[in-house]
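So the structure is just underneath, and the comments pick up after that.
Note that one protein chain is taken out, while the other chains of the complex remain in position.
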Amino acid sequence: MSGAHLAVRGIAKSFRGLRAVSDVAFDVPGGAIHALIGPNGAGKTTCFNMIAGVFAPDTGDIRLDDRSIAGLRPDQICAAGIGRTFQIVKPFMGLTVEENVTIGALAHTPHVPEARAAARRILHELGLDDRRGVRAANLTLPDRKRLEVARALATGPRLLLLDEVMAGLRPTETDQMVAFLKDLNARTGITILLIEHVMRAVMALSQHIVVLHHGEKIAEGTPQAVTRDPAVLEVYLGQEGH
Amino acid sequence: MTKTVWQRLTDGVPARALGALGLLAALLLAAPFLLRVMPAGDYWLSILILVVYFSYIGQAWNIMMGFAGQLSLGHALYLGLGGYVAAALYVNLGVGPWLGVFVAIAAAMLAGGLVGFLGFRFSLAGVYFALLTIAFAEFTRILFDHFKWVGGSGGLFLKVEADGSAFNLQGSPLLFYYVILALAAAVFVLCRWLLTSRLGYYWLAIREDPEAAQAAGINVLRTKLLAVLISAGLTAVGGVWSAFYYKNLFPESAFAMGRSIEVTLAPIIGGLGTLFGPIVGSALLVGLGDLFTTLAEYLANTWGIKAAGLKQIGYGVALLLIVMFRRDGVWPWLARHLGYDRRREEKP
Partner (left out) sequence: MSADPGQFTLTLLQAIVMGLLTGMVYGLMALGLSVIFGVMRVVNFAHGEMMVVGMYLAWLAFDQLGLDPLVSLPAVAAALFVFGYVLQRTVINPFIGLPEHMQFMLLLAVAILLVNACLAIFGPDTHGVQVDYMFDSFNIGPLVLDAVRVYAALAALVVAGLLWLFFTRTRAGKAIRAAADNHVGALVVGLDVRQLYAVTFGIGAACVGAAGALMLLIVQVHPFLAIDYTLLAFVIVIVGGLGSMSGALAGGLLIGVSEAVAGVLLQPSLKSVFSFGLLILVLLLRPQGLLARRS
């Protein structure tokens, strides 16, 4: 399975007259790992939600391998090959870890035993083997984050949208997640777009970074180039002081 | 795909629990003959019929609420519609209930489809959706009050026929007992089957978190609609049975809010979303109802204390206590104590 090419073309979104995202455009080539960064309220999650189909962009287009997916429902987007995680994790609380991931895997097979086998493979890869029979409600936050990734992966995506999956993880756990995603990308060629505040992870993972501020793209380029960009420094140093 | 149906249905169920279930099935099959030798056996059979009936419709309702998480407080709509359609076909056109039941199912599914589609299309959830289901049931009640073809508010009556036979669902309580028992057993197996299917997993996902379910590729509207359709269709069969069992139908009772509430009691008290919840809940509630009736009679006969409503007060107190102290229902608690739970949750 190879990664899909995501092309975001001038998308914009307003909520009750307030511009959340205006005219944002970027590309994520098949098999690449890109990051979307920016201060809180920059419009990152709004961008994600438009790509994932939670709401349609007011203007502009989103294409996956040259097929327009703007305005499709989330389940149609999932079927088109995009898996996503939620910034505030949304596991199926009353169900076990294995059931959670099995539900994801049922996206590409109607047979429950097959889906369950697929779920077990993914849980093994993410080191959640020993949590299989635990109800999601009883998981720790790091485990919930991993479960979120596992469920998204189980749907068999060619593009993975990860919304702050490292937030709240300890440094060693972050490193594990980074290593897992790198390995996943190398093995399967899956395309990854991540929103992340943990810069260590962003620098270690992504080949290309898009920076949003007040809903607009203010810079993009390699991690090295972006971190030297005066506009980016202004936003980060001016606002957050680090 | 070498697994047999039996394996699929019993996967992960403790052997002890299967054995107990087999015993229960055998007991229920033999019950009418065991009761015959008991004093007041006919009375106890009528009580048992109620238990099985409420567990059947509770199971049907549970598909919508316990599995898919959609609260319906208007299931009298499907019960009443099912009963009226089959009874009217029989009384007015001479179409027998074994054929009429399919028309009844279709009618209830149509009604359920309408309620579900409107509610889900306009994103109603929780109490708002529940109120929509009540509104449709009440609306239908008023319409049927003025629907002369089925007798209007004067009611629709099924004659007791001399040549009545099982072919037109006429006969002794024994016939009705075995019919409802077969239905209850069938719906039990069906629910277990559904829970092990993709559809079942999808329902649970939607119940737990609709947004995450949709992101995982589930067409939420269609999946919820399927729950309503299946639940409404199954409920309508219960409505047909009940219409022919009681042999009369009035809009005031067939579509009553109280009847809708009755449907929800057993599965909630027994344990929402569980297969045994509706059965245990039904046995408990019918049993309590009978207990308090006996108690009220005893009070009246022995102490001369006569008051309407006494038995319901006892019933209400019991209900309140169960709800307060067994919030998740009686069955999950009972199963843990009996060691019958599937131990889905292993300790981390």
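By letter and in written order, the chains are A and B; residue numbering begins at 1 in each of them.
FYI, contacts are C-beta pairs under 8 Å (C-beta built on N, C-alpha and C of every residue); 3 or more make two chains touch, one makes a residue touch a chain.
Quantities reported herein were computed from a predicted structural model and do not represent experimental measurements.
Shown chains touched by the hidden one, complex as a whole: B. Within the set B:L99, B:V127, B:A166 or B:V189, the residue that contacts the chain not displayed is B:V127. For chain B, the list of residues touching the undisplayed chain reads 65, 71, 73, 118-119, 122, 124, 126-128, 130-132, 134-136, 138-139, 142, 145-146, 153, 257-258, 261, 264-265, 268-269, 272, 307-310, 312-313, 315-317, 319-320, 323-324, 327.
By our rule, only the chains that are shown with their structure count from here on.
Here the spacing of chain A and chain B, counted between their Cα centres, is 43 Å. By the touch criterion stated above, chain A contacts chain B in their complex at residues 52, 54, 73-75, 78-79, 84, 86, 90-96, 99, 102-104, 106-107, 110-113, 115, 130-135, 138, 151-152, 154-155.
Chain B contributes residues 1, 3, 196-198, 201-202, 204-205, 207-209, 211-220, 344-348 to its touches with chain A in the complex.
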